[in-house]
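The complex appears here minus one protein chain, its other protein chains still in place.
== chain A ==
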Amino acid sequence: MAELLRASWVIARRDFAAIIFSKAFFFFLLGPVFPLAIGIAAGSIGGQVARDIDRPSFALVMAAPDSDAALKARDALAEQLGEGRVPALVAMTSDNPERLLGAQQDTRFLGVLTGSLRDPQLIGTAAEIERWRGPLELLVERARDGSAAAPARLDTRAVAQSSGSREQGRLVTAQVGQALLVLLTMLLAGMVLSNLVEEKTNKIIEILAAAVPIDAIFLGKLFAMLAMALIGIACWAGLALVAILLAGNGLPALPPPATGWPLFLGLGVAYFAMAYLLLGSLFLGIGAMASTVREVQTLSMPATMGQLLFFFLASYSVTRLGEPIELVAAAFPFSSPFAMLARAAQQPDILQHLLALGWQAAWVLLLIRFGARLFRRNVLKSGGGVKRGLIAGLFAKP
């Protein structure tokens, strides 16, 4: 085992240096900038449209005369200040205004303006109260039409998120995390397909195969590519962070996952590594059979389709926590990292992740062995002499 790891390290070091110090790596790092630029441009247009359509709304629960006055005051203010600066008010009737903040409403209210114009009350989360208190006090003052002696002061009541909306929020985090994981894996794992072409084209494979086990070659190449992918992700994440901070928008607010952000992010990295190694070992094994770049290109399409299939399985099961389909997605090696990351967003248990990571790592090793045996048998035309089958040989010493 020590020799296998030593040999893998030699291969990985060479591959990593060859990639990192090549001009191509610079273009690799630049790769996501183009879709990102298009995304930002499209996003800003979409954002404007969204702002126009999806205006911030508050429920208005007051007696009819006060309600009418508030609505008129709101329209007048919006005309003076602009639509975006004054929240929309929707007149509602309710014995328990707080319930209007639940997730089941047709309109998603940021808060509820209730009481009367004389004694107005604002109900909402602390963040929304902080943000909208000023404009709403202005609105109430306008609605009073100077009838009150003192300036309007809203009585506020902060509410925490309801349990239903917390679960809903975690689901969103699960979906976003899963989508990001799939996107990165799809972008990066496919590159492994062509990883042995250089060695085969330049006849170096003969030198490697005579000196170290094929398993070590596969393992080394895979980890070199993983290291490169992680460097790429670190660069992109760093750039994205700088861009967001420079833009002054702050980090996009996602509901916190069940495991908490630090552990969730750690698991995200671990599951990305596993997803990459699982798909990478499969692709490396398949790609090793190809002898030309053209063959690799031909293979890349079914490989991408395969990835999509795993993603669909994991994505379909994300809302079915604990159901058979979700358990299958969590257990099936290729969808397991995606499904388990979704679990990390929705369930606080840690032990299941240790088990899953161990399970996925075992599959990585098995796939590498299988790929190496296939390579020896089909490319090096070896493996026929020792009379053991392809499967039995997986457990023999390399």
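Rule of thumb we're sticking to: contacts are C-beta pairs under 8 Å (C-beta built on N, C-alpha and C of every residue); 3 or more make two chains touch, one makes a residue touch a chain; residues count from 1.
Basically, contacts and distances are computed from a predicted model.
Engineer: Tell me the UniProt protein name of the chain this structure doesn't show, selecting from "Ferredoxin--NADP reductase", "Alpha-E domain-containing protein", "ABC transporter ATP-binding protein" or "succinate dehydrogenase".
Structural biologist: "ABC transporter ATP-binding protein"
Engineer: Just name the one of A:172, A:207, A:240 or A:269 that touches the chain not displayed here.
Structural biologist: That would be A:207, which touches the missing chain.
Engineer: Touching the missing chain, which residues of chain A?
Structural biologist: Against the missing chain, chain A presents residues 6-7, 10, 13-14, 18, 22, 198-199, 202-213, 376, 380-386, 397-398.
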